[in-house]
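After the structure tokens below, expect a handful of questions from me.
For subunit A:
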Amino acid sequence: MLGNGGTTVPKIQLNLITGRTIQQGVAIEGGKEKPRYREACGIIELDPSDFEKLGAWRNTNVRVTSAHGSVVVKAIDATQGPHPGLGWIPMGPWANSVVNPNTYSTGMPTFKGTPVEVEPASNEPVLLGIELVQRYCRGDKK
Partner candidate 1 sequence: MSEYLIKNGFVFDPTQKINGDVKDVAIQDGKIVDKVAKPKVIDAKGMTVMAGALDIHAHVAGPKVNIGRIFRPEDKLFNETPRKGMMRSEGGFSIPTTYRTGYAYARMGYTTVMEAAMPPLFARHVHEEIRDTPIIDEGAYPVFGNNWFVLEYLKNREIENTAAYIAWLLRVTRGFAVKLVNPGGTEAWGWGLNCLQVTDPVPYFDITPEEIIKGLIEANEYLGLPHSIHLHGNNLGNPGNYTTTLDTLKLAEGYKAKNNFGRDVVMHHTHIQFHSYGGTKWADFESKAKEVADYVNRQKNISIDVGFVTLDETTTMTADGPFEHHLTELNHLKWANADVELETAAGVVPYIYSPDIFVSGVQWAVGLEIALFSKDMMRCHLTTDHPNAGPFTRYPRVLKWLMSQKARDEQIKAFKASDKVVSQSQIAEIDRELTLFEVAQMTRAGPAKVLGLSHMYGGLKPGLDADVAVYDFNPEKEHKPDEIEKAFSHVKFLWKTGTPIITDGEIISHGNKRTLWVNPKVNENPQVMRDIHDKFLKFYTVTEKNYEVTGKHFIPNPFVIEVDATR
Partner candidate 2 sequence: MTKTITDVICPFCGTLCDDIEVVVSDDGKKIVEVMNACAIGYEKFHHSQATDRATRPRMQQADGSYKEVSYDEAVEYTAQMFAKSKKTLMYGWSSTNCEAQSVGHEIAEICGSVVDNTATVCHGTTLIAVQDVGIPSCTLGEIKNRADRILFWGCNPAHAHPRHMSRYSIFPRGFFTGKGQHSRKVVVVDPRPTDTSKMADYYFQVEQGRDYELLQAFRAALKHEWLPDVVAGIPKERIYEGADMLKAGRFGIIFFGMGVTQTLSKNHNIDAAIMLTKDLNEYTKFNIMPMRGHYNVTGSGEVLGWQFGFPYAVDISRGFARYNPGDTTSNDLLMRGDVDSVFVIASDPGAHFPWTSVKKISELPSVAVDPHFTPTTEICKLHVPVAFVGIEVGGNAYRMDNVPIDTRKVVDPPEGMLTDEQFLEKVLHRVKELKGVH
């Protein structure tokens, strides 16, 4: 696993799921243009065992990459765990940067159960929600 500059960057494979949280609900009703939305949804909850494998500090940024896209979010401790092997990103544009859009003819994208790679990215910022969406619509690298 080679990262930049030839040093080995730890990466872990996880199964990513998404969904609602109270904080996400309060944030969306309070205005998705606000930083509170990023705090609520620009995160990934990791099980302690996965944090250990990853070797990242709590509350630092990580890059989550799937076959469908990539996004930077803040890694925090699982709030409803333990769930080793599962990553949780609340529903929203950060999660939707990486989930499987394929509906397999059901109309429903495959929001839950996306294989992802997670690696530390403490120098990369988590974008605000609207900024993130505007960037990927413009085709910017994320």
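A word on the picks: all candidates are chains of the complex that A comes from, given by their letters.
The rule is short, and it goes like this: a contact is a pair of C-beta atoms (placed from the backbone, for glycine too) under 8 Å apart; a residue touches a chain by one contact, two chains touch by 3 or more; residues count from 1.
Only a predicted model underlies this, so the values are computations on that prediction, with no experimental measurement involved.
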Inset, instruction - In this complex, work out which of 1 or 2 touches subunit A. - result: 2
Legend entry - Footprint of candidate 2 on subunit A - complex, ascending: 15, 17, 19-22, 24-26, 28-33, 68-69, 78, 80-83, 86, 88, 91-93, 96-97, 99-101, 103-113, 129-130, 132-134, 136-137, 139
